[in-house]
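Mind looking over this structure? Questions follow.
In this view, the complex is presented without one of its protein chains, the others remaining in place.
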Amino acid sequence: MAKHDHDHEHTAPPSDPALRVKALESLLLEKGLIDAAALDEIIDTYENKIGPRNGAAVVARAWVDADYKKRLLDDATAAIAELGFSGVQGEDMVVVENLPGLHNMVVCTLCSCYPWPTLGLPPVWYKAAPYRSRAVSDPRSVLDEFGVTLADDVEIRVWDSNAELRYLVLPERPDGTDGMSEDQLAAMVTRDSMIGTGLVQAP
Amino acid sequence: MNGVHDLGGMHGMGPINPEENEPVFHDEWERRVFAVTIATFGGGNYNVDQFRHGIERMGAANYLSTSYYEHWLHMVETLMIENGSISRDELSAKQAQLAQEAA
Amino acid sequence: MAETLPIDRFPELPRDEEGPVFSEPWQAEAFAMTVKLHEAGHFDWSEWVTYISTEIANGAPPDEVDDNAIYYRHWLNALERLVADKGLSSPPELVDRKDAWRRAYENTPHGEPVELTSAG
Partner (left out) sequence: MAVLSADQVAGLAATGASCRVDEAVAPKFSVGDHVVVRNINPSGHTRLPRYVRGKRGVVDRDHGVFVFPDTNAHIEGEKPQHVYSVRFTPRELWGGDASERDSVYIDMWDDYIDPTE
């Protein structure tokens, strides 16, 4: 029977990701395989410049401009690029529209595919096993967990982004927002409403 | 390959637990993993399908018990060893050196 | 048991003239667990050879340098996939069990056999 003694050398110390990435990064830098300034630029871009405000601007534009909305639903990649959002993990976009009686929701069951240029990097829950396993088989229970209760007669469409298409939900514009500006509308649009795990609420 | 990453319809994974006002990164090491991954991918060291396969080849329990950026770290280590950019021994020696410096 | 096993059929198995060799107790545990599951009739050795061969073809894990450790990481990965495919254990159960083993390792002095009862 093993002794419980904290002074001994552990048999298999758990590997520490902070140490491992430091080792990997410094080795690749020493070998000239990566550039230190590029690393800083990558972090700044995805931490500070790209995020769900981009997607919210697309949604607000579609709500106020019927021609833009038509272009967005016909060729999402080009319409989103009109507003300046394109690139890695958004090369080929599809926008799916919520309507009265129809709700769309996006998942990647195999990994964590997500439209970076419009939504930024995905939240932890989107990448984790509970959401990825259940979104396709029991979307209503998933929506319940997000506080979204749909009437029984609302049709649900789940989009599994297993290929290179990246999906963005165009949520329904809430009632009572007729007089609002495009910027005011964009401010109401949440990340979750563009994944399909939320609805846009009028303030 | 058939692996635990193929999660659609699997039972027993528990509640989703979304985090309120979640930050883009939770820790400095996640920033570094993200940047090293994009830098090596952008430098043409592997394609997106090799990237995904590199993660799928983790063992089932290892995959499920580690976080997203640990999957990426495992993948970059694996692919950069396999394409000959670094060796297993070099990486392990660097880890030992850094652990000693930190001690 | 080892001498009655068809160890010649296990690809790349680390061995000497007496049979399989292990550099850490967990490797012997993984080996023994596989033999027990076979004896209980859950799979035949040709199935096992397919699983372990697939893992070897998948390439070595990046965080091991010892040949025996690399081999038995393949072995454990194959065993995890086999028990999941046979419905013997679900992936969430595997994670719970892995956590128990991790705690057992942390509570076991170097060189002593690791037992799940040490998980605490």
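Lettered A, B and C in written order, each chain numbered from 1.
To be clear about the criterion, a contact is a pair of C-beta atoms (placed from the backbone, for glycine too) under 8 Å apart; a residue touches a chain by one contact, two chains touch by 3 or more.
What you are looking at is a predicted structure, and each value in this text was computed from that prediction instead of being measured.
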For the chain omitted from this view, which of the shown chains does it touch? A, B
Among the options A:92, A:144 or A:183, the absent chain makes contact with A:92
With the full complex in mind, choose from A:42, A:58 or A:80 the residue touching the hidden chain. A:42
Which parts of subunit A face the unshown chain closely enough to count as touching? 32-35, 37-38, 40-42, 45-46, 50, 86-92, 94, 109-110, 117, 136-137, 139, 155-165
Note that subunit B touches the chain not displayed via residues 1-2, 6, 8-9, 38-39, 42-45, 47-50, 52-53, 56, 85
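Operating definition for what follows: only the chains that are shown with their structure count from here on.
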Could you work out how far the Cα centre of subunit A sits from that of subunit B, in whole Å? 19
For subunit A, jot down the residues that touch at least 2 other chains. 20
By the touch rule stated above, which residues of subunit B touch at least two different other chains? 10-11, 13-14, 64, 77, 91
Interface residues, subunit C side, partner subunit B - complex: 54, 58-65, 73, 76-77, 80-81, 84-85, 90-95, 97-99
In their shared complex, subunit A is touched by residues of subunit B numbered 5-11, 13-19, 22, 24-29, 31-36, 38-40, 42-43, 45, 48, 52, 55, 64, 67-70, 73, 76-77, 80, 85-86, 90-91, 94-95, 97-99, 102
What residues on subunit A touch subunit B, complex-wise? 17-28, 31, 33-35, 38-40, 42-43, 46-47, 51, 88, 109-112, 120-121, 123-125, 127-134, 136-137, 142, 145-146, 160, 164, 192, 197
